[in-house]
Every structure is written in C-alpha cells, then in structure tokens.
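A single protein chain has been omitted; all remaining protein chains appear in their positions.
Read from first to last, the chains carry the letters A and B; within each, the first residue is number 1.
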Amino acid sequence: MAAIELQNVYKIFGRRNKEALKMVQAGVSKADVLAKTGCVVALDDVNLSIGASQISVIMGLSGSGKSTLVRHINRLIEPTSGKILYNGEDIMQLTPSGLRKFRMHHSSMVFQSFGLFPHRTVLQNASYGHIVRGTKKAEAEAIGKKWIDAVGLKGYENKYPSELSGGMKQRVGLARALAADTDIILMDEAFSALDPLIRAEMQDQLIDLQRNLAKTIVFITHDLDEALRIGSKISILKDGQVVQTGLPDDILRNPANDYVARFVERRVHIPAQAGVSK
Amino acid sequence: MFPKSLEFSISQPINDFVAFLIESYGETFRAISNFILSGLLQIEWVLRALPWWGTILIFMAVAYLCVRNYKLPLLVGGLLMLAGMLGLWDLTMQTLALMLMATLISCLVGIPTGVLVAKVRVMRNILIPMLDIMQTMPSFVYLIPAIMLFGLGKVPAVLATIIYGVPPLIRLTSLGIRQVDQEVVEAALAFGSSSRQILFGVELPLAVPTILAGLNQTIMMSLSMVVVSSMIGARGLGQQVLEGIQTLDVGKGLEAGVGIVILAVVLDRITQGLGQSQRRD
C-alpha cells in the first residue's frame, strides 16, 4: 500500500515561478527557462509512490533535487504545483495547525548535519517531539530515554551535542525521530556526513530497528551502495525528474537509461578494484 | 549656486507640529514621562539607599556568577572602591540608575524590534536606515523637542540614551536570529513546532550570545551619552564633567571622567563575561 504519493509535483525557485511553470509544462528546456525567467526548475513533474512500512531510497547526485523532494513530504518546501497525498489525503489542503499536527504525529526527520539543538541536552533533544506536542515533561523524557538507550547512547543523556562525536550526534538525531513515534521518518542524507565505518554501523542499526518497527522511511542518498544496502525500493532522480523506480535488483540488471547504467557500472567496477564498499 | 526656486524648507511645518503636540498633548507626554520617571526613581532609590559596601558586594557577586573566577570580582570591587574614594559614589549611583533604566527599556524595545527586523523583510528595509539615522543625527536635534514634550532632566536623558544606544542591540538581535543554523530551525519545524515555539525555544536561546554582545555595545554607547544627558539636566557624573568643562576646572572634569570610565569598565566586563559564559559551540 502506498503511504505517500507525489502526483505531478513541480518545484520552481524564483520570483516568476508561475510563468516558468507554464514554460516547463509546455516542454521548454530548463536552461531556456532559466535564461528567460531567471527561475530554477528543481522538480519537474515528479510522480512517486512510497510504500508503507519499508525503506524507500531516493538516489541522485547533488543538484538532482532529492533534498528538495523529501522536504515536500512534510511541506518544509511547498510545491509550485502538484499533489502530495498521505494515505490518500492531500496534505496540501491542510491548514497551518493541521500541518503542524501532521508533522507532530505522522512525520519526523533526520538531517544530514544532524540539526540538533545545541542548547539542549541529548535527552532534551531526543524528547523534543513530545515536548512540542505538549506531553508532560517526565513522560516525554521517559520516552526520550528509552530511545537513547535503543540507539546505544545510554549514559550520555545529560551531555550537550557539542560534546559528542559525529556518529553519536546522528544517533541522537535518529533517537529524536524515533521517539516522536511517527509512522513516517524522512532521512535526508542522514549518514553522508559520517566516516565509512561509522556509516556502515549506522546502516546496520537502521536495518535492525526497521525490522522491529516497520516505519515508512524515505531515505535520501547520493551513494548507490547505501541505497542498495538498505533500500527496499530505489528511485533515481536526475535534474528534478525520476528516471527509474524499482527494486534494487531491477536497477542493477535493467538500468532504464544510460545515466542509471553509468551509476551501476561504477558500482560494479570500483568495488572490484578497491575491495571496500564506499 | 543652487537655484533658489528648487529650495524648500521643512523647518516651519516641523516647528508648528512640535508646538501643536505640546499644546494639545503636552500633558499626555508628561504623564508618560512621569511613569518612566517613577521607575527610574525606584532604581535610583534602591541604589542610593544601599550601603556602599552592599552595592560593591552585589556587583562582585554578579561578576562572579558571570565568569566563575575571582579576577573579575576583585577588579570590579577595586574599581568601585576607587570611585567611592574619589568622592564620586553618589554621582556614580545616579548615573548607574539612569544607565540601568535606559538599558532595561533598550532591551524591552530592542530585542522585539530585532526579532521583527530578522523576520520581516519590510521591517528590515524600513528600520535599518532608521537605525543609521538614530546613530548619526546630532542628539541635540531631537533632545530639544524631547525636553519640550517630556520635561527636563532624567526622562529625556533616558530617551536620548536609548535612541543613541539601542541600534546595536537591534542589529545584533536580528543578526543573532538570522545566524541560527537553518537546519536546526528546519528540525524544529519538522517536528511540528509553532513559530512561537521556534522563536522562544530555538532562535532566541541560540541568539543569546550575539544579543549579549549587542547589549554590551548598547551599554557602552549609552555611557558615552552621560555628558549629553547632563546638558539636559540629568544629574550624575556627567554633570560634574560638564561643570569641569564650563568652569575650566580640568581636574574636576577629569575626576568625573574617571568615574564614567570606571562604570564603563565594570559594566563592560560583566556583560562580556555573561556573553562568554553563554557561548556554547
């Protein structure tokens, strides 16, 4: 079942975005749109179904629009045009308070540079989702503590983020997202800032946790290995367009076009030479 | 020569407007003035009623709480002692009361304004040039109408001090808020925080070190208005400086000048210490 569906989503940055939208829809190229209107086309007619209770990976190089795309799901970024459905309900129709409730109860997020609150302790960070929705402090902190333990940070509750290493920080980020107890977790390049060993560890931990929790996770990455490792389904984004969506195997065996093929090739050759997953 | 036909003057309408304000709303302005004055007098009463050693001890304690070492409290205590020994105690307390009142109102006005400047682009476009005007307009230009509206003495002095002193607080509050890591704000948003929760729970706490730096500058700039304040009848160290200048009593002026410097160093070090203790990376 599709938990999240994006239908004909366009995102165009710039003052004259309405005008640019018409041009894009009429088939004008991105370069011409930029030249004529000064607008940047970030997402170009994206259609995507994201299945419930699995890890869906959206992969692309920097500038492909993947971070913009994931922010449409909780409306941190508003689309220029298009529909975003959550369990069949159009979240574009939500009022500001409805949107806040949606974010509180249904979607949480993990960030590339962690996005931790530097003035709050590990425990306060982890329980933030509950504090925001008005859960009593003791109760919120009990939940926070549970998830700190779950990500292996027991004993660090009263430390500040600045006292932690990168990997530990992202565990706090993960604990914060999990503690919020939402069905969707958006992970924007969550492990990209970590060094390879820690990164592999975190990937394992995520897979472990997911086995028990069955969350709907949207995972953004630029790394095909990571995508193949954790993704149940992978979508490849290029220049704001989804070029292929499929199971990891499909992507490897039947690349939809040259672009995907080059990705896959690199993945096939490089590890063979270096012997280390990058 | 600039053509006469293109010249115009706004002085008459402004003069008329000020006269109209005084005649029609003079008493309202005086009521506002008396309200500010009563707050100021209470601060002054406390400062002057406290025994001198009590005040010094309070300052040393505050200094200790801000920096958690013994060097600053000793410096603060020593400097205040020196002010007392120079016979400037009462004057220093009067000036301090004025400074505290001006600083208090500066915070009440400056921090919300700074937030507004950070959040609303239109406000930024309007207010930033106004801040430049506030800092460059010669103070007597607005002091004279201020005297006419608010009366002589402490209240216009406080107002003038605020006008001159508040811009850095507004600027740095705005800067502090805009400097907050966007991803941290995004994180707060993503978990469903309201804009009020973000402002008070994330942005303002993270901007505190920058805001304190602004407060420090505000206090320093306010101290430079002490002599101007005395030119509109506010008592304190400035009046003695003025007296020294007007009667060519260089020594007397310098003595009171030292008093101002002492106050400046004490307040500067304390607020700086506070700012540093708040900084967390």
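We adopt the following convention: contacts are C-beta pairs under 8 Å (C-beta built on N, C-alpha and C of every residue); 3 or more make two chains touch, one makes a residue touch a chain.
As a convention for this text, contacts and distances are computed from a predicted model.
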Omitted chain, identified by the protein name its UniProt record gives, among "Substrate-binding region of ABC-type glycine betaine transport system", "methylmalonyl-CoA mutase", "ABC transporter permease" or "NADH-quinone oxidoreductase subunit N": "Substrate-binding region of ABC-type glycine betaine transport system"
Partner chains on view for the chain not depicted: B
Sole contact to the chain not displayed, among B:M148, B:M220 or B:V258: B:M148
Interface residues of chain B (partner: the chain not displayed): 11, 19, 22-23, 26-27, 30, 33-34, 37, 41, 140, 143-145, 147-149, 151-154, 230-235, 239, 242-247
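As a working rule, only the chains that are shown with their structure count from here on.
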Interface residues, chain A side, partner chain B - complex: 74, 76, 100-105, 107-109, 111-119, 128-129, 132-133, 160, 162, 176, 180, 186
Interface residues, chain B side, partner chain A - complex: 181, 183-184, 186-194, 197, 202, 205-206, 280-281
